[in-house]
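Notes for the one structure printed next.
The full complex has more chains than appear here; those shown keep their coordinates.
Chains here go by letter, A and B, matching the order in which they are written, and residues are numbered from 1 within each.
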Amino acid sequence: MKVAVLGATGMVGQRFIQGLQNHPFFEVSVLAASEKSAGKKYSEAAKWYIEGDIPKEIASMRVELIDRKIIKDYGIDIAFSAIPAEVAREVEGSFAEKVPVFSNTKTYRMDEDVPLMIPEVNAEHFDLIKVQQKKRSWKGFIVTNPNCTTVGFALPLKPIYDSLGISWVQLTSMQALSGAGYEGVPSMAIVDNLIPYIGGEEEKCEIEPLKILGKVGGGKVKNADFSVIASCHRVTVLDGHTISVVVGTKKDFTVEEVKELFRKFKGEPQRMKLPTAPDPVIVVRDEDDRPQPRRDRNAGGGMAVSVGRIARKKEKVLRFTSLSHNTIRGAAGASILNAELAFKRKLF
Amino acid sequence: MKVAVLGATGMVGQRFIQGLQNHPFFEVSVLAASEKSAGKKYSEAAKWYIEGDIPKEIASMRVELIDRKIIKDYGIDIAFSAIPAEVAREVEGSFAEKVPVFSNTKTYRMDEDVPLMIPEVNAEHFDLIKVQQKKRSWKGFIVTNPNCTTVGFALPLKPIYDSLGISWVQLTSMQALSGAGYEGVPSMAIVDNLIPYIGGEEEKCEIEPLKILGKVGGGKVKNADFSVIASCHRVTVLDGHTISVVVGTKKDFTVEEVKELFRKFKGEPQRMKLPTAPDPVIVVRDEDDRPQPRRDRNAGGGMAVSVGRIARKKEKVLRFTSLSHNTIRGAAGASILNAELAFKRKLF
């Protein structure tokens, strides 16, 4: 299938390109970006941040302006989007009239008829697509993936939620620099320092997991009903978000039970052996001092979530630390896995 | 008064030396350390880590072996201790038979008859000294200061505890490298990384504040009765521990009320205008992105605690971020302030 990457020059765009290299289902046919980059060779338009050089066939591609006419010009079947939130409502909407759009942008995430998906967690939310297409008169559709931090704790919360129940969640994130984009955090701001604030992040962490863990029914999602309190920090790490999570459960548990829940957890992507599905999807670290971003961010090709420091701190109070790659599992890789599942389910 | 610094070559020892420079009450008369350093000039024995050079008169002093006979040899009035926990029970005890000992070491902290003191918070715990001297037949005594992380959240919890009551506390620390000692964290371990574990730290954070906020009576301390859950991390910051704190209060509050509680908070050190007492002791930051370690660790000469990100996350749930200098307010400076208060109260 022919793929367009919208917002191809940024860091998430680069991860889309990396993740789609030699992909068995998808082939990158067009790289699109804003006026600043359109018309340039990709290698001139993008500040490549991933180790190694730009793949050769990509480096020489001409960047197109983001505009729906590329669908026709290039015979595009689906689009991946990493465009800025300010323009996403209009742009992604215009593409979705014609083709499926898998978006990492926050804009549509909380729309009632749009799946906010972690395919191991809530694949049944694909049911919203029909509602969406009908309501909006689209031939295509939009499926979104969560915020880069949300995915790191919402995914391991799934087996806890199903087996033990959840009353409340508190989390403190220590987030990587790449989450802010290449120019996002000046070195003067962060060397020998950390920043206890990331604009809009706590709000996303507090609402997105409730939709993700919610039940779909009657054409919409009924949110899960526990409370989430999030405190988000930026630290001097290139890639990989670390999250310290404390969970109030409804049933009590032993540490071994929880480890077993994590280890056994599988979703449809694992069962269907999708090309980029990690197996295991949750990697349990038994060492005292793991997970660590530099050591664990590439587990499962950057698609696994590593958890450690699992402890029962009080009756019905679970503590664990999770670590996941913020621009792979937390962004581009998440959308690619969504698309793989949709493809296998013949949703387009 | 003539002062001995025990464990003078390490990082906390250096902060003792720095804090006692030109002190109106105390004068450093002897620097003591282990066999490895004893007999050398201080400048040869210590790997000075503080910005600038070793004070001249200190650099040329001869390091003595830690042994009680220095009390007599140098006419020592009090001792400050930053010695390893393994040897502290015997060594600090032997000194306390003769002179007051102000210790940063954890060994005696939880002993029933030993004050674990933040002088702004629980100055009345000095009452334990008489019990201690009687029970142990000591002429001197031991007063300890808390773990470097505990002080950063126990101090701002005091006005909350007094005015709103506390049901539970959850905290996540992001701790500085200096807390592990000069050789403690290899650069290979922490560049582009963080470590979600510090041995023994969570346990200390979970018990020490209960003693500190406890009531003294009948010759001992009745611990405060809320629960504390701590998750501790090492991050790539030289000095300054950051702690994200969530507190369940007994009474509800507004953010403005809490800020006012923090701003107005004063203890005996402030009222007595002790030489190293910061005023304000709690610095409230209203900016979104403060406190930050590099910007705020030296507030009040490293003796103030900066708090920010104050929010009411739910009914009776307060969130704030605190920042304090781990080797000044969290170690040497803490003991010096304890000694200043004891001096003014004529406890020796």
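Here is the rule we use: a residue touches a chain if its C-beta (ideal position, glycine included) is under 8 Å from a C-beta of that chain, and two chains touch if they have at least 3 such contacts.
All values derive from a computational prediction rather than experimental measurement.
S.K.: Whole complex: how many copies, 2 being shown?
M.R.: This structure file describes a complex of 4 copies of one sequence.
Basically, only the chains that are shown with their structure count from here on.
S.K.: Working from the CA atoms, figure out how many degrees subunit A turns to land on subunit B, in steps of 5.
M.R.: Result for this pair is 180 degrees.
S.K.: With chain centres taken as the means of their Cα atoms, state the distance from subunit A to subunit B in Å.
M.R.: Comparing mean C-alpha positions, subunit B is 42 Å from subunit A.
S.K.: Show me the residue ranges of subunit A that touch subunit B in the complex, using the header's touch definition.
M.R.: These residues of subunit A touch subunit B: 170, 172, 174, 192-197, 199, 227, 229, 231, 233, 235-238, 242, 244, 246, 288-295, 308-309, 313-314, 317, 319, 321.
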